[in-house]
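The complex is shown incomplete by one protein chain, all other protein chains being positioned as in the whole.
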Amino acid sequence: MNLKELKELIELIQKSEIAELEVEKSGVRVRIKKESISAPIATAPVGAPPVSSVPIAAPALQIPPRAPSAPTGWSTLKSPVVGTFYRSPAPDADPYVELGSVVKKGQILCVIEAMKLMNEIESEWDGKIVEILVENAQPVEYGEPLFRIEPLAST
Amino acid sequence: MNLKELKELIELIQKSEIAELEVEKSGVRVRIKKESISAPIATAPVGAPPVSSVPIAAPALQIPPRAPSAPTGWSTLKSPVVGTFYRSPAPDADPYVELGSVVKKGQILCVIEAMKLMNEIESEWDGKIVEILVENAQPVEYGEPLFRIEPLAST
Amino acid sequence: MFKKILVANRSEIAVRVIQACHELGIKTVAVYSEVDAKALHVRLADEQICIGPPDAALSYRNIPNILSAAEITGAEAIHPGYGFLAENAHFAEVCQSVGIKFIGPTAENIALMGDKAKAREIMVKKGIPVLPGSPGVIAEEKEALEAAKNIGYPVIIKATAGGGGRGMRVVTQEEDLLSAFQTAQAEAKTAFGDSGVYLEKYFIEPRHIEVQILADERGRTIYLGERDCSIQRRHQKLIEESPSPAVDESLRREMGAMAVEAAKSVNYCNVGTVEFLLDKDHRFYFMEMNTRIQVEHPVTEMVTGIDLVKEQIKLAAGQPLDLRQHDVRLRGHSFECRINAECPDTFTPSPGTITNYRPPGGLGVRVDSAILCNSTVPPYYDSLIAKLIVHAENRDAAIARMRRALDEFTIEGVKTTIPLHKRIFDDPVFQKGRISTGYLERFISSEPARVSGT
Partner (left out) sequence: MFKKILVANRSEIAVRVIQACHELGIKTVAVYSEVDAKALHVRLADEQICIGPPDAALSYRNIPNILSAAEITGAEAIHPGYGFLAENAHFAEVCQSVGIKFIGPTAENIALMGDKAKAREIMVKKGIPVLPGSPGVIAEEKEALEAAKNIGYPVIIKATAGGGGRGMRVVTQEEDLLSAFQTAQAEAKTAFGDSGVYLEKYFIEPRHIEVQILADERGRTIYLGERDCSIQRRHQKLIEESPSPAVDESLRREMGAMAVEAAKSVNYCNVGTVEFLLDKDHRFYFMEMNTRIQVEHPVTEMVTGIDLVKEQIKLAAGQPLDLRQHDVRLRGHSFECRINAECPDTFTPSPGTITNYRPPGGLGVRVDSAILCNSTVPPYYDSLIAKLIVHAENRDAAIARMRRALDEFTIEGVKTTIPLHKRIFDDPVFQKGRISTGYLERFISSEPARVSGT
């Protein structure tokens, strides 16, 4: 961690009404959270970056967050296999889903090619696609976040 | 750092109007400070421990204490050489001092034999011998406590 | 030569393989389960791919994910280490079918040596001595007498349905056979409801001696001396050494020639180990062949000066063996202690976080480990966390060196087998080299009962 990162951290804490800091390195993990009264985190002013996304050379102890954690209420669909991520069933076909698509649980969102096999990856929730985290034709590892989905109230 | 220490830290942050946090371990050091408005740190409520004094795996690094420290006000005369401690100038002679002896600065308290040489060890203070820490004819190392002396008000 | 190798393993052997690759100028891909994200092998490799959850069946044994990882990283070869997929013929076959070189022998070699009955049959054909025994269940007294005569006394009668010593009888001379046979049958009947028994050669204080071999694709095969792995607890090796105190130069040549013959008889290629049982009269018997690099390979490296993992990779790349048998010269003596994260008295595993780690150093001391300060020993895998290997001019000097290295070794946070190793190396019987596969159980039971060790 260098001075610049520290300064950023301090500024962040100073500017924000709520403060959430997570620092981890070499086996020590410290998480400090301070909220004015008990407002839920979701009320954080839009525009202020989520504090946990400050890059602090942070190798996690257990499962490393390989992508910034989503706002509360969003679900993350992770890759169940290792392979190559494709958004459409064939190079000239339309993508399964787009940003903003409303999807149903069990609906195919993408395929991951592994050993010449196309693994169809289904949504685990009813919801709206709010982030697509991997570029088409990129390799993905096990557990890598693929989509963020804002669940819809179950019908 | 254990759970208890972490809890203490969090409580501290939560209770105080100002927050100062210093964490250091394994090459990463994070210090976060948050003040409501710009009150100087000195206005922190007395009674709250200064956060930086929370012991976070702080190994002592310089000279380890080799003997329990004496009550405040007592002085400890330490061996300036390595050798064998003798309380008297010769085997059949009386000891230089006894427990309770009142001694003057510069008075010989014992001899330490090193390389067949008798090193006469003098008191550094006027005072009363309140402890004799080494048995006669025992080897002593450099810096080993020999006598505890209760200083007398200088005459 | 390969440009990039995927290492399909974890812990010390993954680190060992990555070290060898880097010394050969080969890039490495580490694969890891979620619990190993911060492991040393992941740090040291050039690329890292998470292949699954902690359960090894879903990660380190997950063939599709491992092959996909090789595919997306462009690795040309996979080194399986030992355990996990190292002796999985199916995996070797799939690797071959997708054009990725499996660093080990052929799938056929693996399958054949994995079938113990078939391997034994081949060895018998080639005139290699195998463990003598009756071909199957013996029902008749006459049959038993004949089988025992063929095997040679002492023999052991075992219940086919048996276990736990019941239905077992050791017979040292012919006149005792029939009565023992009847008792064993009766005991087997009572204990297991099945009176079937068979005969096997009984060995008094045998040693486990194994011969390291190297073989290239053209069939050139050499042996690299032997390892004595007699210090075992429930068939788990704990201490290995090379050379064996029981093997002299002429026996070494004889066993070496047999090991080479065994390998050649199946057109074996790559590194391999032929395991023999050596009896008190210095007769040896083929037990099995291990078709992988072994945990205890370092003791052979120390006395031969040959880097077995580098050789293994070169052989897998199709390079001819550039060593000849006469290049292999043993120098000094080497021991390996397996440091397991387990209680040194009860042998229960001791996973946890390592709070302090300082390996011993200095002349003739080698440590193969993946331990980092503050790293965790997860409960999912093997308890082997480090191998302490020493080398010195002779066996006595190597014992002295191991004792001082064990004294220097600091591992805090988990219990380890270090205290047990210290006690064994202090034992005059062990020091004299009077060891056999029964040594360790006897040594442990002869010790005064102890509270949980340090």
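Letters A, B and C name the chains as they come in the text, with residue numbers starting at 1 for each one.
The rule is simple: a residue touches a chain if its C-beta (ideal position, glycine included) is under 8 Å from a C-beta of that chain, and two chains touch if they have at least 3 such contacts.
Source: prediction; values computed, not measured.
Peer 1: Sort through C:Glu23, C:Asp115, C:Glu174 or C:Glu441 and give me the one touching the missing partner chain.
Peer 2: If we include the chain that is not displayed, C:Glu23 is the one touching it.
Peer 1: Using the document's definition of touch, tell me which of C:Ile63, C:Leu145, C:Cys373 or C:Ile444 contacts the absent chain.
Peer 2: Candidates C:Ile63, C:Leu145, C:Cys373 or C:Ile444; residue touching the omitted chain: C:Cys373.
Peer 1: Taking the full complex into account, what residues of chain C touch the chain not shown?
Peer 2: 15-16, 19, 22-25, 44, 298, 301, 305-307, 309, 331-332, 356-359, 361-369, 372-373, 392-393, 397, 400-401, 403-404, 407-408
Peer 1: Touching the hidden chain in the full complex, which residues of chain B are there? Just list them.
Peer 2: Within chain B, the residues touching the omitted chain are 25-27, 59, 61-64, 66, 81-84, 114-115, 117, 139, 141-144.
To be clear about the criterion, only the chains that are shown with their structure count from here on.
Peer 1: What are the two chains with the top count of C-beta contact pairs?
Peer 2: Maximum number of inter-chain contact pairs occurs for A-C.
Peer 1: CA centre of chain B versus CA centre of chain C: separation in Å?
Peer 2: Chain B and chain C have C-alpha centres separated by 55 Å.
Peer 1: Using mean C-alpha positions as chain centres, tell me how far chain A is from chain C in Å, no decimals.
Peer 2: Inter-chain centre distance comes to 44 Å.
Peer 1: So what's the Cα centroid distance for chain A and chain B, whole Å?
Peer 2: Centre-to-centre distance between chain A and chain B: 53 Å.
Peer 1: Two-or-more-chain contact residues of chain C, please, as numbers and ranges.
Peer 2: Those would be 374.
Peer 1: Touching at least two other chains at once: which residues of chain B meet that condition?
Peer 2: Answer for chain B, listing residues that touch two or more other chains: 26.
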